[in-house]
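Omission of a single protein chain aside, the complex is shown with its protein chains in their original locations.
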Amino acid sequence: MRRIWALADKDLLQTRRDKLAGLFTIIMPIAFTLFLGLIIGTGEQAYPLVLADQDKGDAARELVRGLRGSEVVSVEVVGVKEVDERVDNGQAAAGLIIPKGYSEAVAAGRPAELTVVRDAGSSGAQTAEQEVRTLAGQQAVQTRAATAATEAVAQAYGIENADRLRRDAAQAVAQSLSAPAVTVGTVQSGSSGGEVPSGFDLTSTGMIINFVLFSTMTAGVALIMERRSGTLQRLLTTRASRGELIGGKVLGMFILTFIQQILLIGIGALAFGVDYFNDPAALLLVMISLSALVSCLGLLLATLFGSEQALIAATVLISMAWAAMSGGWFPLEITGPTFSAIGHVWPTAWILDAMRGIILKDYGVVDVLPAVGYAFAWAAGFFLIGVWRFRSTEK
Amino acid sequence: MSIVEVDDLRKQYDPPKGVLAVDDVSFSIEKGEIFSLLGPNGAGKSTTISMLSCLLRPSGGDARICDHSIGSDSQAVKESIGVVPQDIALYGDMSARENLHFWGVMYGLTGDELARRVDEVLELITLTERQKDRVDKFSGGMKRRVNIGAALLHKPQVLYLDEPTVGIDPQSRRAILDGILELREQGMTILYTTHYMAEAQELSDRIGIIDHGKLIALGTHEELVKLVGEKTEVHLGVDKHLHEVAETWRGIAGVGSADLEDEGMLASLLVDDANAVLPAIFLAAETAGVRITSLNVVEPNLETVFLHLTGRALRE
Partner (left out) sequence: MRRVLAIAWKDLRSIYRQPSALATMLAAPLGVALILGLAFGGQGSFQLQPVTTVVADLSAAPAGTDGADGADGADGADGADSAGAPDGVQRSSAVLVDVLTGKELDDLIDATRVKTAAAARRAVDDGEAAVAVIIPAGFDDAVSGTGGAQTQVEVYTDPTQQIGPAVVEGVVRQVVVEINGARAAATAAARLGTVATIGTAGDIETIKAAAEDAARRFVAGGGGEGVVIEARAPSLPGSAASNDPGITGIVLAGQLVLFTFFGASIAARTILVEQEEGTLARLFTTPTTRGSVLGGKFLLAYLTVLVQSIVILLVGWLAFQIDWGSFAPVAVLVLTGCAVACGLAMLIGAFSRTLAQEGAIGSGIFLVLALLGGNFTGSFASGGVASTVSRLVPNGWLLAAWDTAMRGGTVADIALNVLVALAFAAVFFVVAAVVLRRRFA
């Protein structure tokens, strides 16, 4: 055991002394996480919506008022030519053009047209568009209700000139809708019950996976350099067994990635209030399983590739593919069921789910055990193959 | 005028308190001469060569190679020299021919001349048949030969060889040394650094002995030996005590001293010329009834010169 600790300590010392690489393994992920967290903030951002009102009638003004009062979009009124420009260059999530005749159509109960300019692939644009649809739809409902009431009463009482009726109906409908009989309340499951989770709650975990996976590169390269410099062969001539050598290497990688997790989780919790510590025991288990997974992967990669370049290439490929397919870049819920299922072949997807469950759904030790077990199973597989490779190549 | 003139060359790393690797070294090399810098590891040989190759900027002094200053005219210097670095500096994933072709381009060769020179150098280093094989598949000796060949493509006026025979087998070393002598025959001037005394002795017209950055002696082998006045050592083992015979030996002309060791069973004599005094020594022993059981004659060499000058062995 002493030799294993000595080997791990040596590797960590070399990492500490390589200040530049250490900086980018530890400091940059922290800096980026801080930066991203500040940008994402509480997740309650208003999407910029540019609006051109060519109508200027009552209904149009009503719609604009409603949009200005919305928390989902922040409205800026511009000329009609600017709408497309601003959306095109990304300065606005979406644009709304209220054409001439809108208010008249609404008042007459005719279909009223609106034009939404947006990039269909943008989630922000979709949200802004949905808000426009919702508010415009509410306006349409008001109009429909007023018209329906007007027509029903006109027919019931044989009233021919319904203009005054229409005005009164509109007022009555507005009054009724200002205190609707039915409302919708949203409640989150878990410890976030009653709160709206911040975007950073979900992004933070994805960042951890991304950066920890990339750390396999630093650890793996160290082994390759030892092989190249001849010190690995020299170690093999000492009394240290191959098992101790491997154990020392893996332990060093484990400690490095564990420290990385501690720092990133600490930042997330202290700076941005992510509830990582809802269940510290569960969190610890998940962290241990992630570090074990990544360090065994690093060992395997270092035994598979003979040069730094090859290892770096492999790490980049694997890290990106795993991060993408595990939900580290985008939520798997927006992919097809097949892709989501494939993504959950990878242990990182399970670990992400477990972390998010701890943060948002009061997951405890029992709840994370399946993810932890799955990750350890993969780690064991990597370890066994890595050991076999090490024994056969380092003669 | 000498083809290489080194004038108070100095190099200090991280001044003012850093290591003074080369301390006011001055020497000159004549055209067509093989000049060796001999010294132990860390003496300053490679630093000196690096400065003369315009890789390192001197902290003081200057050197002129083919009348071009290393300080102000480095491009012209580089066109005049070929450098064989101590470590193999080749592209392993390229063939011997591809390596030579590339280095030829770097030295300014083009077209037919380049192709011709590559063929000639391949022939010179006897690797014509392996020219298409990747260098990383070569043995150490073969790599060394390509390493040397790459510096010869442009027919430099001065060739620097920085310990070219380190870590290779005796046959390859012999081939390299023969090759160097052949180059000298062709008129090339060679600056050779080594810590092997025998190489310096065999190859060099003149030798500079360097230690701790200082040039402590300079001259031909004979001059260096005479400089310190070393005599030949004759070691004799005998079957009887030698006290009386030793007195007789001390009286023979050409014998400087005779010391006894091992309770009189071993004798060490310092003589001017072993060939001249050995008959008299043997006759004296026979007359005294002493039988000589072993004989060892040690000519004065650079190792002893170095030991005399520094108090340390060359190979400590």
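Chains: A and B, in written order; residue numbering restarts at 1 for each.
Keep in mind that, in the parts below, a residue touches a chain if its C-beta (ideal position, glycine included) is under 8 Å from a C-beta of that chain, and two chains touch if they have at least 3 such contacts.
Treat the numbers as computed from the prediction; the structure is a model and nothing was measured.
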Taking the complete complex into account, tell me which visible chains touch the one left out.
A, B
Chain not shown: contacting residue from A:67, A:136, A:349 or A:387
A:136
Considering the complete complex, identify which of B:11, B:45, B:64 or B:78 is in touch with the unshown chain.
B:78
In the full complex, which residues of chain B touch the absent chain?
53-55, 57, 75, 78-79, 81, 83, 85, 87-94, 98, 102-103, 105-108, 110, 150
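As a convention for this text, only the chains that are shown with their structure count from here on.
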With centres defined as the mean C-alpha position, give me the chain A-chain B separation in Å.
68
